[in-house]
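What you see is the complex with one protein chain gone and the rest in place.
Chain naming follows the written order as A, B and C, and within any one chain the residues start at number 1.
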Amino acid sequence: MGSRETFLPTDDVARDRVMSMKAFVMEEIGETGITEKERPEPGPADAILKPTKGLICTSDCHTVHGAVGERENLTLGHEIVGIVEEVGDDVSDFEAGDRVAVGAITPDWNSRAAQDGHPSQSNGALGGWKFANVKDGTFAEYAHVNDADGNLAHIPDGVSDHEAAYTADMMSTGFAAVENADLPVGGTVAIFAQGPVGLMATKGAVLQGAGEIIAVETVEKRQELARTYGADHVVDFQEGDPVEEIMNLTDGEGVDVAVEALGMDETFQDCIKAVKPGGTVSNVGYHGEGEFRHIPREEWGLGMAEIDVVTDLCPGGRLRIERLLRLLENGRVDPTPMTTHEFAFDEIEEAFELMDSKEDGIIKPLIHFKEE
Amino acid sequence: MGSRETFLPTDDVARDRVMSMKAFVMEEIGETGITEKERPEPGPADAILKPTKGLICTSDCHTVHGAVGERENLTLGHEIVGIVEEVGDDVSDFEAGDRVAVGAITPDWNSRAAQDGHPSQSNGALGGWKFANVKDGTFAEYAHVNDADGNLAHIPDGVSDHEAAYTADMMSTGFAAVENADLPVGGTVAIFAQGPVGLMATKGAVLQGAGEIIAVETVEKRQELARTYGADHVVDFQEGDPVEEIMNLTDGEGVDVAVEALGMDETFQDCIKAVKPGGTVSNVGYHGEGEFRHIPREEWGLGMAEIDVVTDLCPGGRLRIERLLRLLENGRVDPTPMTTHEFAFDEIEEAFELMDSKEDGIIKPLIHFKEE
Amino acid sequence: MGSRETFLPTDDVARDRVMSMKAFVMEEIGETGITEKERPEPGPADAILKPTKGLICTSDCHTVHGAVGERENLTLGHEIVGIVEEVGDDVSDFEAGDRVAVGAITPDWNSRAAQDGHPSQSNGALGGWKFANVKDGTFAEYAHVNDADGNLAHIPDGVSDHEAAYTADMMSTGFAAVENADLPVGGTVAIFAQGPVGLMATKGAVLQGAGEIIAVETVEKRQELARTYGADHVVDFQEGDPVEEIMNLTDGEGVDVAVEALGMDETFQDCIKAVKPGGTVSNVGYHGEGEFRHIPREEWGLGMAEIDVVTDLCPGGRLRIERLLRLLENGRVDPTPMTTHEFAFDEIEEAFELMDSKEDGIIKPLIHFKEE
Partner (left out) sequence: MGSRETFLPTDDVARDRVMSMKAFVMEEIGETGITEKERPEPGPADAILKPTKGLICTSDCHTVHGAVGERENLTLGHEIVGIVEEVGDDVSDFEAGDRVAVGAITPDWNSRAAQDGHPSQSNGALGGWKFANVKDGTFAEYAHVNDADGNLAHIPDGVSDHEAAYTADMMSTGFAAVENADLPVGGTVAIFAQGPVGLMATKGAVLQGAGEIIAVETVEKRQELARTYGADHVVDFQEGDPVEEIMNLTDGEGVDVAVEALGMDETFQDCIKAVKPGGTVSNVGYHGEGEFRHIPREEWGLGMAEIDVVTDLCPGGRLRIERLLRLLENGRVDPTPMTTHEFAFDEIEEAFELMDSKEDGIIKPLIHFKEE
């Protein structure tokens, strides 16, 4: 309300349109539920979407457990596709009825950080992350998108809503893990953890010319998918030291790139140990706990081995999403095998709980919104 | 004689070893033949290979037609793999009997250009290109390789000699066309001409995350292979203006990257016209004729549209070749469908003439050397 | 009118404020004059400035001579600083009374091109160039700036309006010539032409670690300034072939970077000839005439010498201008010696004609707007 993104109706015509809608919210830390909320209205540059398909992200679970602090009746969710319901007066490239995707991150494109090549950090650290963080998320009958021309993308005819929903975060973040590391063609990469982001990093490595991909994972279903997406080796960290195994697989050299896709101190340290001098550790893990991450000094070459540590928050924006959709359109990647479960929007709490518990071999649950 | 790369035997023991060998040479401009030559001897850092498989390159034909000037009894060829016959005293990582690949370009790694990131330009423009240019090439019973530790690569067990021979030039140059252009993941690319370099640029685009690949080619067999290697569209320039067609396929925007893989002024100009503002023209074509290449001023945005033109000479060196071999080892690419013909080394003149005439749908002829 | 950038007043209060103002316009090709125009109004994200100091650019002259086609009563000018008169409702970081600078290029930051790192090409080739091109320029009593938060910058206290006016184009373009070429620290650079952009490229080379700077220029005053800004050598192209001289000065090697700051075919060709293999030609010249620019094939290494040609249109935007202002604030550069003449706004036609004729040793004429 009153924020730059969410406008209340200001005249009678609009007021008549005020309708409540159902939203899946974090009521407070630890509590979720489906509730009634006012339908959002677009500012002049914005759009309102009617979601059709969505995916639940583990970071939604983190949020509910308090990772970003207290929230009150905050609508959850940041991975959806939908139909444009309404656009603001200044939107030129989208109109009601368009089938669209939207990134999990919706930057302020004119911010200094965006001008500096870091749109995800617009107006502050992680500032491009608005959905279910600084404003309501997307798990509702209607969702508000700031800067529609800058942040929406039309879904090509040959791409399903199900596929497209993976562009919002999983594909964007997973691929970025490898893009960010400047992997050489034919280079070697180790990817720690094969959750959906790690799996997309594995596929991203194939799509960026990796010569050898070592996936570190212990859950069987995830190991299988890792192979499906192109892992040449799967290392089970419960069966031995993964760093040792990576060294064995690389003739003692270490890899060009190690991807941290879990957000734990141990895997972070292993990444430093697993790269060769001159190599790169690329972090996409969300590090939710602990005061420090630890760089092992010796393996870091006393700060002189030219081992770099780079980090990224899921790239968003129209151009990014359009490019990811093009990969789907031309069959370069199929993310849908990661969908292990499906739920109606009415059943979203069940889906959320499953995602939180990671039971039943869940990787990603697909949410079907009601379509008229 | 007296060059840094080729050493004549200097003592009695060595002299006994002087043996003649058969070599396929350019006798003079326009004339080729198999002749007897002295077997080369390695300098302290060098190796002598016994080739097992080779490929003929169109640039061998250019050379014979005089493109690099007069030559006398110059051994042709720069795409082979083989067995190490002998190494110099300072070579530490290779020994007789090793099965190895070697790049077409064998840089002087301590040169200023190599230190500057341009090893192919070591000690002068195109200075890393030694085989069949400034010293004898590889189509002989024995071939001399400068800086064995820096320029050879062991072929992994699972990779055949046939496959490995493609790393020397076709894979390295074709992939570099896209690497050099910094293609964004999901970006669009047009590749002008689908000869073996263009085909590997097409595959290289897939391996570097291209979202949409437009191949420009008129020969049917090449069109087919282009599709096999991942082209989403094939544009036949004999059926219309390829630039117009590229604009149609990209909603009038132009592509992120246009690859010139032919070496003609017309295709070069088309590349400038086909890229979007901010896009990149990546040249790997060998421009053998004409005083100028022409940049169309308006489509170039009057020099202000941020359209860059980058160029490359086939990257060589041990690391490069090892990385390309890794792609073969893990099944990321199969270059052998480009081999349309096979010949024994004794029949190499026939192979050369076919490559020169481009008859019989030839793409690449594989040469089998005699193996004991 | 009716465009996204210029809004007519829509209610009575605003209508009362409609006032005419003086503007220096291109009446038609070849004709200029001071005329009365309606004062612009800001859209919700925009600002209206009251210029205080301005500089005339040679590209204004090109425009009047028809380089960008027919225009009718188009206000000229794109290099000014001023005081914010009024801002739209959505502007958050600027308010009336602020002393601000604005780039010559005012991008649409949410465009695909801007998201791709090419804001100057937003919504089409050169699309970020709005002033005196697709909308009224800045030589008027009031000037309209699109996206104030994204395109304005506060001028620090220690920086004069006179200095700050140079950030809009001369400093931004000149420095970008070198930034774009990725000049190595201690590298060599040749800069063709020492007009104000070339002079700022010379200073930009110093500011980016050039080891040796060769300026090519024949006008004495400009030669002097080149030395002032850091040129180690000045080559007079009227006294011999500048390429030959550059080769002499670099032991026959050629330079790492050659900057084209004139926009002529001859200097463009010289740039190709002057760089070493692996070097970069950086174009900031506005190429206003001719069907083609010519790349000399042999010096280009037959397309394989890794000589790249990169181009740029003056970077704009808040962050860019703030960074340039910081250089002024901390005394890293003093552009004011380039100001050879000064005029009141009333005398701007005289200034314009002098800039057009390049008589009287003019480099840049400073325009003083009336300040209350």
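Operating definition for what follows: contacts are C-beta pairs under 8 Å (C-beta built on N, C-alpha and C of every residue); 3 or more make two chains touch, one makes a residue touch a chain.
Since the structure is predicted, the reported quantities are computational estimates derived from the model, not experimental observations.
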| item | value |
| --- | --- |
| Omitted-chain contact residue, chosen from A:D89, A:E220, A:E244 or A:D308 | A:D308 |
| From A:P184, A:G209, A:G230 or A:G316, residue that would touch the chain that is not displayed | A:P184 |
| Chain not shown, touching residues in subunit C | 175, 179, 184-188, 204, 206-213, 232, 320, 322-327, 329-330, 332 |
| On subunit A, residues whose C-beta touches the chain left out of the figure | 113, 116-118, 120-121, 124-127, 184, 260, 263, 268, 276-278, 283-288, 290-297, 300-313 |
| Hidden partner interface residues of subunit B, rising order | 4, 44, 90, 92, 109-112, 114-117, 119, 147, 149-151, 317-320, 322 |
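In the analysis below, only the chains that are shown with their structure count from here on.
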| item | value |
| --- | --- |
| Geometric centre distance via CA averages, subunit C-subunit B, whole Å | 42 |
| Contacts with two or more other chains, residues of subunit A listed in rising order | 320, 322 |
